[in-house]
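Only one protein chain is missing from this complex, and each of the others stays in its spot.
Then we have subunit A:
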Amino acid sequence: MEENHLKNSCRALLIGGSAGSLQVLFNLFPAIKPDFTFAVIIVLHRRNSGDSALSELLSTKTLAHTLEAEDKDPILPGKFYLAPADYHLLIEKNGTFSLDYSEKVNFSRPSIDVTFESAAEIYGPSLVGMLLSGANEDGTKGLLTIKKMGGKTVVQNPETAQMPFMPQHAISHHAADYIYNIIEMADFINNLR
């Protein structure tokens, strides 16, 4: 039992969001205890500007520094990473990021599906995927892949989302293990091991 628990301990938490998700992160992050032992990887649909103001903004809300993921960066536990604007973010088997400037997926680059699917393959059951507010179908496929590979999925309760379409789309496609509001999400993250 103990061994099983260890094997499936969370190595990465992925958070995907689109329109209306930034406010969720601003409320969620201050509630996360800083002693977490997994990497937090955030994929947000954002404007195609190269500046990293968003990661600085997120840093002010978290106790840990939010880094914009760079090509071939090692993924370290206890850190927040943000997918850079206008690149897809992929995870390599050796625990590093790689970036990809291929076609948009779901009209988006970065696409949540792309990162979620890539991570599901690497982390399997040691992965949690979280999908927030948005007005796009992105994320559903990725959550389904995470589930298929044994990971857990959390979707923001659409009633609490500024843009309910994206979380509702995931729920309608049976991609959600848990449907939570922000306080429940923080609780869930703080109890992740």
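Here, contacts are C-beta pairs under 8 Å (C-beta built on N, C-alpha and C of every residue); 3 or more make two chains touch, one makes a residue touch a chain; residues count from 1.
Convention: contacts and distances are computed from a predicted model.
Asker: Have a look at "Xanthine dehydrogenase family protein subunit M", "Anti-sigma regulatory factor", "ABC transporter permease" or "Protein-glutamate O-methyltransferase CheR" and point out the UniProt protein name belonging to the hidden chain.
Answerer: "Protein-glutamate O-methyltransferase CheR"
Asker: Among A:I15, A:I32, A:I75 or A:L90, choose the residue that contacts the chain missing from this document, as touch is defined above.
Answerer: Reading the full complex, the residue touching the unseen chain is A:L90.
Asker: Touching the absent chain in the whole complex: find that residue among A:E56, A:E70 or A:D187.
Answerer: Residue touching the absent chain, from the options given: A:E70.
Asker: For the full complex, which residue in A:L13, A:I75, A:V114 or A:M130 touches the chain that was left out?
Answerer: A:V114
Asker: Considering the whole complex rather than only what is displayed, give the residues of subunit A touching the chain that is not shown.
Answerer: Answer for subunit A: residues 50, 70-72, 84, 87, 90-93, 98-103, 114, 117-118, 122 touch the chain left out.
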